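As you look at this complex, bear in mind that one protein chain is not there, while each of the others sits in place.
Coming up: subunit A.
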């Protein structure tokens, strides 16, 4: 007897996807496609509310003989993806209307990417992991190339496809070796198999981890990320930074903790070193970027490094910190990218030059951008501060003092390039610039998005208990 309640979230998202596709066919060809956006937004909102009812304290529901598990941990990440997707659709309606040729398909593929992320978060078997991962990445290949008027978009898409397909192949080869060593694709059986300690199993673990490093754009496997982030349509860049990365972190953590925990002595030090490289490299390379999207790409590499610090702790506190951080990173990203999307729609670009004078023409946007960037840097009273405290205390408690120290120093350095953007927005203008500084019309949806994101960022920073209790529940039921 199959328990379809376990996949109810996915069924709802699939229904939304079909609805978006059907509406695109039914609506008149020349008409606007805004209706699809409204349907998608309300559907996602309903799904988000519904998922709160799925939290539980007893045993978790599974589907298809344990291939798929709907535990609190997966639920938390699903909510994170839904929140990110909801806001991205909300703030990008004008952008989509202006730049995307076929919005109906755009929304449909967005939903399929979301479905892939949700399947990944629930994966309890290498097969489910692979399917979810590919559903998400293949959808993103298409989404990255959605701007037909922009050559960079096509270029980014090709780069993403080639690197992504190559890393998929590496990961699949690793999966095949793990399967050969343990004789199963099930995480629990892999964990119990002592043959994983043979060289073939270890080689498999290494290849699987390299595959994940590509997907999470960990240095030195990051070459694709800056170009893809810069070339992709801005809402898609936002989703790559928060959704795709969080999905990768979610499934990476589950694989490490449930499938390879006995090999921890091998992968923990490696992961710690890569986390440090990520934090140092990402922050240093972000300094000299003048395109804000590209800067946020390097910054997202650094953020992956911070989150890996939490994974290295490998206990309830570390896991909780990672989940907390991933969620507040979504809030900060929503704010920053909503502003960027609005600026790009009005002024045609996202470099520092395009941001100049935003404080005069659109003070709300400039303020939101600054607060979001400060949250990414970890300045109190924003949520980023509490997130970093959780992560670094968890790391210090497990004896990674040096890692926390690197993270602390690099967060201080990151303030510099985040404030460069603030400087561009707030500095005094020359008379010529003053004349050019056209007013930015802020649509209502963007206004709502940025206000909600700022409330979430500052609210979580001042009163983190609400989110912390949710992450507590998820991580404690996971580790049990």
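As a convention for this text, a residue touches a chain if its C-beta (ideal position, glycine included) is under 8 Å from a C-beta of that chain, and two chains touch if they have at least 3 such contacts; residues count from 1.
The rule is short, and it goes like this: contacts and distances are computed from a predicted model.
Novice: Given the options "NADH-quinone oxidoreductase subunit K", "DMSO reductase", "Fe-S cluster assembly protein SufD" or "Sarcosine oxidase subunit beta", say which is the protein name UniProt records for the missing chain.
Specialist: For the chain not displayed, UniProt's protein name is "NADH-quinone oxidoreductase subunit K".
Novice: Quick one: which of A:55, A:173 or A:405 touches the chain that's been left out?
Specialist: From the options A:55, A:173 or A:405, the contact with the absent chain belongs to A:173.
Novice: Where the complex has a chain not shown, which of A:14, A:48 or A:127 is the residue touching it?
Specialist: A:127
Novice: Considering the whole complex, which of A:43, A:231, A:384 or A:407 touches the chain not shown?
Specialist: A:231
Novice: Can you say which of A:97, A:155, A:315 or A:433 touches the chain missing from this structure?
Specialist: Final answer for the missing-chain contact: A:155.
Novice: For the full complex, which residue in A:98, A:192, A:288 or A:353 touches the chain that was left out?
Specialist: Considering the complete complex, A:288 is the one touching the chain left out.
Novice: Residue-wise, where is subunit A in contact with the chain that is not depicted?
Specialist: Given the touch definition above, subunit A has residues 126-127, 130-131, 134, 138, 141-142, 145, 151-152, 154-159, 161-162, 165-166, 168-170, 172-173, 175-177, 179-180, 183-185, 226-227, 230-231, 288-291, 294 touching the missing chain.
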